[in-house]
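All protein chains but one are shown at their positions in the complex.
Let's turn to subunit A:
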Amino acid sequence: MIAEFGHFALILAFAVALYQMIVPMIGAARGWPGWMDSARPAAMAQFLLTGLSFAALTVAFVTSDFSLKLVYENSHTAKPMLYKISGVWGNHEGSMLLWVLILALFGAAAAVFGGNLPPSLRARVLAVQASIGAAFYAFIIFTSNPFLRLANPPFDGRDLNPLLQDPGLAFHPPFLYLGYVGLSMAFSFAVAALIEGRVDAAWARWVRPWTLAAWMFLTIGIALGSWWAYYELGWGGFWFWDPVENASFMPWLLAAALLHSAIVVEKREALKSWTILLAIMAFGFSMIGTFIVRSGVITSVHSFASDPARGVFILCILAVFTGGALTLYAARAGQMTAKGVFAPVSREGALVLNNVLLAVSAFVVFIGTMWPLFAEMMWDRKLSVGAPFFNKAFTPFMLALAIALPLGAIMPWKRAVPSRAIRPLRGALIFAAAMVLLVFAVSTGRSAIAIIGAGLGAWLIGGSVAELIHRTGKSGLSRLLRLPRADWGKAVAHSGLGVTFIGVALLTAWQTEDIRVAQIGEPFDVAGYQITLTTVDEVEGPNYLSTMAVMDVARNGRHVATLRPEKRVYPVQAMPTTEAAIDNGIFRDIYLVIGDAQKDGGWAVRSYVKPFANWIWAGAILMALGGVISLSDRRYRVAAGARKRGSMAAVPAE
């Protein structure tokens, strides 16, 4: 009964979305306030209905209602509660429902917080948002209905893919979707602005917080996925250039470019049409990502839910929205004239360079991801493009970005005198040079990656600190604390990038790996640590069996950690997984994996010492934190004040 209720709510939400995409749009064209304003209650109703539908599916998973086909296929009574809940989106149908739920959430948020938007722009934004929603409701209802029943409900389910039974993966998709779908707001604002024929500083100020929020969520979502891969897949890789990873990385790069170009629109009224194009492309790539994941068109470890019919449907959605928006763009972009005047060497110029580098790097990821498909269609050649290609083709742009970033960030607007602009960065340059020397001394000339990466990371962090000091001037600490939050957010996010640079470079260059047969009770040395395999036991988990080793790690006779690496078998899915045991540290992780028992005694053991591994994700957290700080800046709170007035006026109407 509850499932039918959820199904019905979903169909109603589809109907509301259809209303919301048509009526307010006509209202905005004709200037009818009532029609325009009806978009707001519609957006909220749509969110409420989708929320009910999602709640109904969650109830079905939590209560293990195996009369639902989806629950039968992806759940099991013995599964822990966290994974019963996360199992709702650990499958195709449920994850698409989460997708539209977040889409509706953003629409409702725009309706609630959009009090200070001009009514016609607000109506159009909500109408465009609803049209995206309508397309995906149709997709779910017609091709991926999560509420289908089974005629003869079985006693127990088939369980969730064990790889997905992990706390990291419980939160990875929601954050990723908040990011992907959050970019739909930038898209809706861009299309609405094209229809209005007006892009100005105010538009950029409205669109920037949404983009910033989406980018933050995407940052956290990608970092969670990479962290999960690090500890779950059993060899401690953190990024594989897998098509599905690339699908989330391209919108991230474009959203980062969009964030920066919107600053130029907001402050200087230039780069308008480019910013609009970026907003369209960023969400376009989010949809391409959905297409890649959901169609399984490119073979990938993620394509656990692939189906050609669904792929074609999403491809149509992608074609209609991106194609439509680009057509509109072609017709209207000419009307957007730049106002600000600036010299090439200036903050504007630096932000243009940022945009070129980020957009080109996103393009490199795109062409690398799509190349196998292209080669097969054009020449019938089956080939692969993987990590070695991306490491070579993508990295140079990131290096260029890191070199230019502190220089560009400190330049004044309009026109800069290079020699004067660079002066505050002398400290940062010395810091970076010292770091290069230190790394060179420590690494005994093994790898250029460590030297370049750590040097650039130090340059980024030092540059951010130098900029804060420069902005403070001579008035000291009190002024430093009173700097605009946006300045702090910028410094924190840019240092975060530096921290990630250091982590990636030093982990890649300095990692130690040891593969051996370990005898119980016989210690062995790995990079200065003495590791002893103490015992190996068979352990029974809630829905799996585990071979658990107990391993002691010591350094110079002092106990460091006791780690318990496991390998598990999930009988329902008949699937083995490795659970590495990790001793996390600021400067190194010790990462142990237990393998098979050997015929002549002992166990296969893989041990790694991974220097600076956690810096990769610490940097990502700093980047997201920088976004949060920037989002709390006064100028958005000023807008919040206007919002309060607007919503008070709206109370009697409701």
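Here, contacts are C-beta pairs under 8 Å (C-beta built on N, C-alpha and C of every residue); 3 or more make two chains touch, one makes a residue touch a chain; residues count from 1.
Convention: contacts and distances are computed from a predicted model.
K.L.:
Out of "Cytochrome c-type biogenesis protein", "Teichoic acid export ATP-binding protein TagH", "Lactate utilization protein C" or "Acetolactate synthase small subunit", what name does the UniProt record list for the absent chain?
P.N.:
"Cytochrome c-type biogenesis protein"
K.L.:
With respect to the chain omitted from the figure, which of A:Gly323, A:Gly386 or A:Pro484 is a touching residue?
P.N.:
Going through A:Gly323, A:Gly386 or A:Pro484 one by one, A:Gly386 is the residue touching the chain not shown.
K.L.:
Pick from A:Pro154, A:Gly237, A:Gly323 or A:Pro484: which residue touches the chain that isn't shown?
P.N.:
A:Gly237
K.L.:
Can you tell me which of A:Thr577, A:Asn614 or A:Ser630 touches the chain that was removed from the display?
P.N.:
A:Thr577
K.L.:
List the subunit A residues touching the unshown chain?
P.N.:
On the side of subunit A, residues 118, 200, 233-235, 237, 240, 242-243, 269-270, 299-301, 303, 337-344, 348-349, 352-353, 355-357, 359-361, 363-364, 367-368, 371, 375, 378-379, 381-389, 392-394, 397, 415, 515-517, 538, 545, 547, 567, 569, 571, 574-578, 593, 595-596, 598, 604, 606 touch the unshown chain.
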